[in-house]
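On to subunit A.
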Amino acid sequence: MKSSSVLAIASAVLMAAAASSAMAQAGQEIRIVLPEQPANLEPCGTIITNVGQILSQNVVEPLTVIDPATGQPRPKLATEWTQVDPVTWRLKLRDNVKFQDGSDFNAEAAVFSINRMTGGKITCSNNAKFGDAKLEVTAVDDLTVEIKSDKPQPILPTLLSVVMVVSPKTPEDKAVNDPVGTGPFKLSTFSPQTVVLDAFDGYWGQKPEFTKATYVWRPESSIRAAMVETGEADLTPSIAIQDASNPETDFAYLNSETTAIRIDTAQPPLDDLRVRKALNLAIDWEGLAQLFGDDVKRASQMVVPGINGHDDALEAWSYDPEEAKKLLEAAAADGVAVDTEIKLIGRNGIYPNGAEAMEAMMTMWQAVGLDVKLTMLDVADWLRYLQKPFPEERGANLLQMMHDNNKGDAAFTIPIFYRSSGNYATLADPALDKEIDAALAATGEDRTKSFKALFDKARKEVVADIPMFHMIGYTRVGPRLDWKPDITTNSEIPLANIRLKD
Partner candidate 1 sequence: MFSYIGRRASHSILSVIGLLTLVFFLTRLTGDPSALYLPLDATAEARSAFARLNGLDQPIPWQFAEYLKDLLHLDFGQSLRQNRSAIEVALQAFPETLKLALVAITLSTALAILVGSLAAARPGSLFDRIASLASLAGASAPDFWVAIVGILVFAVGLEVLPTSGTGTWAHWIMPIFVLMLRPFGLLVQVVRGTMLSALASPYIKTARAKGVRRQKIIFGHALRNSLLPVVTVAGDLATGLVNGAVVVETIFGWPGIGKLMIDSIIQRDFAVVQSTILVTATAIFILNIAIDLLYAFLDPRIRY
Partner candidate 2 sequence: MKNAHDSIRKGEGPILKIEGLTVDFLSNDAPVRAVDNVSFQVNRGETLVILGESGSGKSVSTSTVMDLVDCPPGDIVGGSCLFDGIELSRLDPEGRRNINGRRIAMIFQDPLAYLNPVYTVGRQIAEVFESHDAAQGAQARANAIELLRRVGIPEPESRVDFYPHQFSGGQRQRVMIAMAIALKPDMLIADEPTTALDVSVQAQILDLLRDLQRETGMALVMITHDLEVAASMADRIIVMNGGKIVESGLAQKVFDNPQHPYTRRLIAALPHGEAAEASHRRSTDIRGETLLKVEHLTKEYVLASGAFAGKRRFRAVDDVSFDVRKGETLGIVGESGSGKSSIARILLRLNEPSSGKAFYAGENIFEMSGKRLVAFRRKVQMVFQDPYGSMNPRMNVRSIISEPWAIHRDLLARNRWKDRVAELLELVGLKPDHAERYPHQFSGGQRQRIAIARALASEPELIVCDEAVSALDVSIQAQVIDLLADLRTRLGLSYIFITHDLPIVRHFADRIMVMKQGKIVEEGPTSALFSAPQHDYTRSLLRAVPKPKWLMSTDAPSAAPGELRPERTRNGSMAG
């Protein structure tokens, strides 16, 4: 009696297990667990990580995509593009593309999508990539679009990678949670627990292997890792380094993020170059790297390799506490108040182990004799220090920051940090401003060289920041999937690229 009932239970459990695995295979469903709940599913906000990871290239598609290897734009819904004159670009669009609601993709639809983004009637995060550019978009014929801008836009095709094309039936003046695009999947449900996508039969390109994709979210990295381990999910991006313990399933990838500390060059004693250099030299970089994993790359500049303008030859600061002390002594001898209290402003949850890194750096700076005090702030509070106008009476401060340039060009980095008008810049050097303007206007080889020169100058002469690391992301991929993350994983997870192992 007893043994038979045990047997019955055991067989029931086994059958249930078998059934669930069989279901997963038959349904060709993929389950992805994200770190955060997407607040909304507005296609104009795909540069927000958790929106982009669901929508981008799955539900909605951009006009162009960036090649992760070269940083150059490649065709997507726009098949080719030509620069007619410095302020005008002409795009050819893909033919035979249909939206998930049945309407046709054509020049009108492209114009509508661009105008919806730039129109200002909805809050559109993606639009920020265009800065303050004014665009005038017209449909030349059914599959040709012309874009005129008020000033030269040498990298417009790169910028077009954030233009998500939406059905013309989408409201123009209202943000939506039910996006309709041209992608291989259409939105089925969006609830506070889950987002479900179903395959779109009328997709123009190659059919993905999955017919259904389910997204859930858990903030705790260890739980997300556990979900993939137990088979509750197939894939999770951005797990913490300590959870990336299984080389079979956990893949490291250089993401496009660069961590750094900004030095407020306007505040004494940080206005002294020697102090700024000492700050860079006082950090035990090798030790600090332990916090971020073996694959982390020491950064010498604010963009990752592969971005147009990155200087591979530029060397990072080394660890030399003795030299740092000497520099500080010299500065002190010149009357610089090196004993002023310096506020180190960190942000909660900015990146994994971010707070630990700040604590460690504070201790190291204190070791060379600087009076550094750490303050960890909430995002909104921290933003007040990051962006202009800076708070009055902020005093000498160092600011923890992370920069993500995944758009292939240093133009998305240099002006904001180093030009006096830059939103995060504490510098105000007219000569430097001029150099930057020239570089931005340049094209081709010249552009690359100018950017490299600027990064060199920033590292060696200006020292307005303390570049830390090019960060590594870890993704856990379930054993039945054949897929590897790359630099774009932080902004999109195209389901069409994921294959099942057989």
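Candidate entries met the following condition: all candidates are chains of the complex that A comes from, given by their letters.
By our rule, a contact is a pair of C-beta atoms (placed from the backbone, for glycine too) under 8 Å apart; a residue touches a chain by one contact, two chains touch by 3 or more; residues count from 1.
In this text, all values refer to a predicted model and were calculated from it rather than measured experimentally.
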Among 1 or 2, the complex member that touches subunit A is candidate 1
Which positions of subunit A touch candidate 1 when the two form their complex? 37, 39-40, 42, 47-48, 120-121, 123, 125, 127-129, 131-132, 174-177, 191-193, 216-220, 222-223, 226-227, 229-230, 232, 378-381, 383-384, 386-387, 412, 416, 423-424
